[in-house]
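Missing here is one protein chain; the remaining ones are kept as they sit in the complex.
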Amino acid sequence: MAIKDQTPLHEVRPTTQELRMVPERYLPTPVVEPGHSFASITDHISTIVLRKKTPIGWLVGFTLALFAVGLLTVSMTMLIGKGVGIWGINHPVGWGMDIINFVWWIGIGHAGTLISAILLLLRQEWRTSINRFAEAMTLFAVASAGLYPALHTGRPWFDYWLFPYPNTMGLWPQFRSPLIWDVFAVSTYATVSLMFWYVGLIPDLATLRDRATNIWIKRAYGAFALGWRGSAKHWYRYEHAYLLLAGLSTPLVLSVHTIVSFDFAVAQLPGWHATFFPPYFVAGAVFAGFAMVLTLAIPARKFFRLEDFITMKHLENMGKILLATGMIVVYAYAMEWFYGLYSGNPFETYMLKNRATGPYWKMYIALWVCNGLAPQLMWFKRFRTSTFWLFVVAMFVNVGMWLERFVIIPASLHRDFLPSSWGMYHGTIWDWSFFIGSIGLFFCLLFLFVRILPMISIFEMRTLLPEAQAHTEEEGAH
Amino acid sequence: MAQIFHRSANTLSRVTIFGAVFVAGFVLWVVGGIVRSPYFTNQGIQREQPIPFSHQHHVGGLGIDCRYCHTSVEKSSFAGLPPTSTCMNCHSQIWTNAAILQPVRDSYATGKPIRWSRVHRLPDYVHFNHSIHVTKGVGCASCHGRIDRMNLVYQASPLTMEWCLDCHRNPEKQVRPREEVFNMDYVPVNQKQLGPDLVRKYNIKKLTSCSTCHY
Partner (left out) sequence: MSERKLDFTKFRERVGDLRGKEYWKSLEDLSRSDAFDEFFQSEFPQQALALEKGVDRRSFVKLMGASVAMAGLTSCSRPSETIVPYVNQPENVIPGRPIFFATAMPLAGYARGVLVESHMFRPTKIEGNPDHPSSLGASDAFMQASILGLYDPDRSQVVRKKGEISTWSEFVAAMQPVMAAARSNGAGLRFLTQTVTSPTLGAQMQQLLAQFPGSRWHQWDAAGNHGAREGARLAFGSYVNPVYDFTKANIVVSLGSDFLDEGAGHLRYARDFSSRRRVRRGTTTMNRLYAIESTPSSTGSIADHRLPVKPSEMESIAQQILSGGGSAFVNAIVKDLGANRGAAVIIAGEEQSPRLHALAQAINQAYGNMGATVFVTDSPEPAPVNQLESLRELVRDMHAGVVQSLIVLGGNPLFDAPADFAIERAYNKVGFRAHLSPYYDETSMLSHWHIPETHYLETWGDGRGHDGTVTIMQPLIAPLYNGRSAHEMLGSMLGGLDTSAYAAVRAHWFERGATEEGWRQWLHDGFVAGSALPQRSAAAVAPTTDNRPPTTGIEIILRPDPTILDGRYANNGWLQELPKPQTKITWDNVVLVGPHTAEGFGYGGKERDALVNEKKTRMAVVSYRGKDLRLPVWVVPGHAEGVATISYGYGRTQGGRIANGAGFNTYPIRFSDALTGGGGAQIRLAAESLFPVACTQEHQSIDPKVVGERGIIRNGTFDEYLKNPEFAKHGPHGPLAEDDSMYPAYEYKNHAWAMSIDTSVCTGCNGCVMACQSENNISIVGKEEVVREREMHWLRIDRYYKGSPENPEVFHQPVPCMQCENAPCEPVCPVEATSHNEDGLNDMTYNRCVGTRYCSNNCPYKVRRFNFFHYADYDTPALKPMRNPDVTVRTRGVMEKCTYCVQRINHAKIEAEKENRKVRDGEVTTACQQACPTQAIVFGDKNDKNSLVAQLRAEPTNYALLEELNTKPRTTYLATIRNPNPDLLPAAKPAGEAH
């Protein structure tokens, strides 16, 4: 009863039990520190958003990000004005940091959907406190990734030719080209993740609508809350929609990076042309995604004092996932050597030799250190449970995954079949400005998100409380 | 708690959500229309010419053959534009002091060429060759329309790529006997049967490679 007084009824989410009678053992184990009530959760999370004064730390961070975005716009102007020549690409190496960064970002954009969809379907309740955050991250990563394919031709005004639309030329795009598959894969992924994220937000938007004091803010949240009242009917539909979307986006987690990997696997270039690229890339993506979640969650957790909601258990689980996916990635690296040596194909063999001993050997060694060695720390609980070490490892992986794409793209292209046309690739200042710019864009969006939307799903957190269970039992008793 | 939206908001939101789909579709449809409209293709636009030369009169009326002025149409990619001297062949005899012919006489006297404004214009990355089309039995009128009925010449066909391809993909729809190529008012009797025959007879290939026109 007490609960009812404190919280409006419509904010009390019926538990899974109510919706579907499930055996006891499926009941989630609480993954929120004791001593919290519906009210305290709601207050804590919603005040982060609704409080009047913006924390100084936020302002500083946001401004920095904004500067980076400024840099990005300058770079884009240069690119569109002068052409892709401002980058370091050349004749052997047609793709450079533009595609490296694209793949890097897309990879990062995987954790979100994975956490939200797959863990949801697997009823991994611990996902709750991080899924909202991870989904947001996914969206913004995909946004940053999207920049590159759109701009890497230097003439974005032709991009629409890649879409199959009826035209006066009587032409269709080349459906055999992996780039066309990319267009569909990425755009679908972006749309679905956005939907998924938004639907997940609706109940919380309603909460904020009700808690906001300023009428305009009320209106703003209200508009997006789509008149959510939290009636059982709403909840019922909501559950279905959410599960549906989860089911829909699950295959996407696998498909997107599979198709991105086709950009390389379908080509015949040594170092690209390998059948195991899809699983290798997907694993790498999850690896990168979780690393980024950690990179963001650990500071955010400190800054917004969310230790109670994002507990060690979460961090530790993510550490375990890092270890698992990291091992898959390392296995892939090993397999490349196996293929190269076992096939006896001189091009493959040389490609590997060149990776290890060629001009880019430093990159290759660094890659092994970052993605191979660093995650091994995660075997030990000591490191898994230390935010510091988790953060360090996560950073290593972020860098490592970028290096991986560098090793795959320019380091394979620069010495391919005919030694006469071998060359070198060096990123220019504009390559880097684009990279920094896209990072800026990512953080800019992220900062806005934590300021105006609840970065932890309020209503889902509530279901994690013992009260939620207790309360349902009461109801059931009547 | 207080209502922050009027009831109408419900309807409004429904309309916007579902309306969006139709709006998007409609926009695409409009764009599709516009790019095929004369506004883009320059179809049917009569252009200001230094001399109001009437093909209707010269071709339709006097029955002058196309090749009398467009001499290289059978030999070259370019059909050719009559030099002033060609005009003067007749106009040194007739209408010798008609006011509208003053520019022609001036040109002939001063050696300053007449500057016509171009009506049919393909982009430079399209390499069109008149001679081969004429040889393969594509009538002037098939692309240029009834020149003999045009007072001031205008572009009769859209000249879009899909329009070119339409004939390159099924030439049998358009070909005519060689001797009829320059005949303005030729009407095919049962093209269905004649077309395929001519395609075989003239050994017309369905050239739709990019490099047929673009190189």
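Descriptive notes on the structure:
Just so it is clear, A and B label the chains in written order, and each chain counts residues from 1 on its own.
Note that in this section contacts are C-beta pairs under 8 Å (C-beta built on N, C-alpha and C of every residue); 3 or more make two chains touch, one makes a residue touch a chain.
Every value quoted in this text rests on a predicted model; they were computed, and no experiment measured them.
When the missing chain is restored to the complex, the residue among B:N42, B:Q56, B:S157 or B:N183 that touches it is B:N42. From the options A:P55, A:G70, A:G85 or A:P166, the residue with contact to the unseen chain in the full assembly is A:G85.
Contact with the undisplayed chain is limited, among A:Y236, A:W379 or A:F417, to A:F417. Even with one chain removed from view, subunit A keeps its contact list with that chain: residues 82-85, 88-92, 94-95, 152-155, 157-162, 171-174, 176-180, 183, 263, 266-269, 346-347, 350, 359, 413, 416-424, 426. Touching the omitted chain from subunit B are residues 27, 31, 34-35, 39-40, 42, 45, 47, 72, 75-78, 80-85, 107-108, 111-118, 121, 123-125, 127, 129, 131-132, 135-136, 202-203, 205, 207, 209-212, 214-215.
The rule is simple: only the chains that are shown with their structure count from here on.
Across the complex, subunit B meets subunit A through its residues 1, 4-5, 9-10, 13, 28, 32, 35-36, 158, 160-162, 165-166.
Per the touch definition, subunit A reaches subunit B in the complex via residues 165-171, 209-210, 215, 218-219, 222-223, 226-227.
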